[in-house]
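Apart from one protein chain that is not included, each protein chain of the complex appears where it belongs.
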Amino acid sequence: MAKTNPGRFFEDYKVGQVIRHAVPRTVSGGERAMYHALYPARSALYSSDEFARVSGLPSAPIDDLAAFHVVFGKTVPDVSLNAVANLGYAEGRWLRPVYPGDTLRSESEVIGVKENSNGKSGVVYVRTTGLNQYDHKVMEYVRWVMVRKRDLSAPAPEAVVPNLAKVVDPKDLVVPTGLDFSNYDFELAGEAHRWGDYEVGEKIDHVDGVTIEEAEHMIATRLWQNTAKVHFDATFREDGKRLIYGGHVISMARALSFNGLANAQMIVALNGGAHANPCFAGDTVKAWSEVLDKAETGAPGVGAIRLRLVATKQGAAPFAYKGEDGKYAPEVLLDLDYWALMPI
Amino acid sequence: MAKTNPGRFFEDYKVGQVIRHAVPRTVSGGERAMYHALYPARSALYSSDEFARVSGLPSAPIDDLAAFHVVFGKTVPDVSLNAVANLGYAEGRWLRPVYPGDTLRSESEVIGVKENSNGKSGVVYVRTTGLNQYDHKVMEYVRWVMVRKRDLSAPAPEAVVPNLAKVVDPKDLVVPTGLDFSNYDFELAGEAHRWGDYEVGEKIDHVDGVTIEEAEHMIATRLWQNTAKVHFDATFREDGKRLIYGGHVISMARALSFNGLANAQMIVALNGGAHANPCFAGDTVKAWSEVLDKAETGAPGVGAIRLRLVATKQGAAPFAYKGEDGKYAPEVLLDLDYWALMPI
Partner (left out) sequence: MAKTNPGRFFEDYKVGQVIRHAVPRTVSGGERAMYHALYPARSALYSSDEFARVSGLPSAPIDDLAAFHVVFGKTVPDVSLNAVANLGYAEGRWLRPVYPGDTLRSESEVIGVKENSNGKSGVVYVRTTGLNQYDHKVMEYVRWVMVRKRDLSAPAPEAVVPNLAKVVDPKDLVVPTGLDFSNYDFELAGEAHRWGDYEVGEKIDHVDGVTIEEAEHMIATRLWQNTAKVHFDATFREDGKRLIYGGHVISMARALSFNGLANAQMIVALNGGAHANPCFAGDTVKAWSEVLDKAETGAPGVGAIRLRLVATKQGAAPFAYKGEDGKYAPEVLLDLDYWALMPI
């Protein structure tokens, strides 16, 4: 019997099943440095231990999206090795900052399965939890993927489709213990705009762009121990292209959004997300954001802002999004809906 | 009003103005590892905590040029976003080594402005200071750039041109507290040549070359949180090329100069520098040095050596420099004049 991992197929997933994912990972200043080298990330809270301390944290955490990638990467061999498509995210929440020295691992519970009418594949819903070395939850999110069946004659399971929130309710956002933006230094943070300066409906073109290189997206994707073939092996697809890990586009767009949203410091919830079109090396990624909502939090000086982050590639119209048919324009790469914390 | 940073234009700079730059940055062993991965840097003092301790330092500092890049990178959004050209450096001094765990920030004082006769742009002189978490100065340097005017009808300011030293006087060099090369191990450092073995006027061809890749210069430039579009966005210039950050060439040339100058350990002053010609991916960078001067320091076993470091690209003649017209040969990329510390 082959010793390599064949991955799970649709019929291998049962609602209620819990998968403990390999491999635990200890992060350090090395991961922090690499994150800054791979993305134009400049958020002061993640760049400076001093800035973090003034904000009530013990030191600068690892970027929230780096924590997400570490947690997500571990699920790939168990959840998406035989996936045909990554369909969506919901109910994502960051529950505790991750600091250098922390060791992360991931678990997923299967919360839904629904076979497709073609009988060849089905949709699997998992709720993934990232835990640190104290078994404290650092984040959780729901993801659903379309997975092939191994045996087309396997009977369809009873369909279970979870009832997922369209948006994380602001009262469910977890503000890190101690976070306090009362003494926030806007000059050091890079921009003067505070929570009160953003209006729902406002759109921001982040202006800057980055042309993607093969070496960079592979380095990034491996850093999170996501080893899916399609990102690394130019002989895998017929067109000889390496598909870029969607998370690379998420981090690139989020980092680009610093220019106009420098004070949207911490990501606390992922309401939803779609990888609208594939991204390949040579594409030039730009980003724009739309303010979708605002909310207060109990923490001193801390407001919450709900943002749509859209990544586009070369050729995109200004604020390119969906066409009249409701479909994404072909130059749209990513549509992400998240909550961030910002000084009031 | 757009929330993105439009940058400052010529008429926004006033002599005496002090700009506190975003974003503070904590460095760690991660930045050290990346510096070694991006450049063929082998100076023992920066590579080994043990070697540094024998030399009287608490541990290996972050490379002097890495400290420079961190300090410099922060100034880009405030000083050179609308710059047409980076014209020069002077009076640069490293004042204190930077160690893993230190948090750096930058401030610049405008010390000169002079509108060009065409009325479309002007030259701005700033003295930039890098500070650590204790507000101790770690370095300072003067830079002048040509910046566009926003409003061509804005009146020309009174011209102020600072009187800058052509060379940092050796008696103004700051030798790090405790530095002692009395027990210097030349074998472990990689070369036997000591301060006394170098003669003023001597030229050294550093022999080795590195062909530059897009991914590498972008990773390096982002690592210092320098996010100038022209380095990252292949759609920005009409020729589709990404201009390589001048600091990447500085670090590459300095690292190449290990072969022949392995014992020129610490950089303590930047007397001047010119980015003679642009560098692009695919160029093969080589370097040569000329000994310009030597001086004693009060520190045990420590001498100072003033070096011209010239980076060239493919096609350069041996020791390529300037033509009879006083202009740099087209294959010359960099002309840097600095003081380093070397065991006597």
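Chains: A and B, in written order; residue numbering restarts at 1 for each.
The rule is simple: a residue touches a chain if its C-beta (ideal position, glycine included) is under 8 Å from a C-beta of that chain, and two chains touch if they have at least 3 such contacts.
All figures in this text were calculated on a predicted structure; none of them were measured in a lab.
Contact with the chain not shown here comes from a single listed residue; of B:E31, B:D64, B:D102 or B:D337, that residue is B:E31. Residues 2-5, 20, 22-31, 33-34, 77, 100-101, 103, 105, 133, 213-216, 218-220, 222-223, 225, 227, 229, 232-236, 242 are the ones on chain A that touch the missing chain. In the full complex, chain B touches the hidden chain at residues 28-34, 36-44, 47-51, 59-60, 100, 187-191, 193, 197, 204-211, 213-216, 219, 258-262, 282, 284, 314.
Here is the rule we go by: only the chains that are shown with their structure count from here on.
The angle needed to superpose chain A on chain B by their Cα atoms is 120 degrees, rounded to the nearest 5.
Centre-to-centre, using mean CA coordinates, chain A is 36 Å away from chain B.
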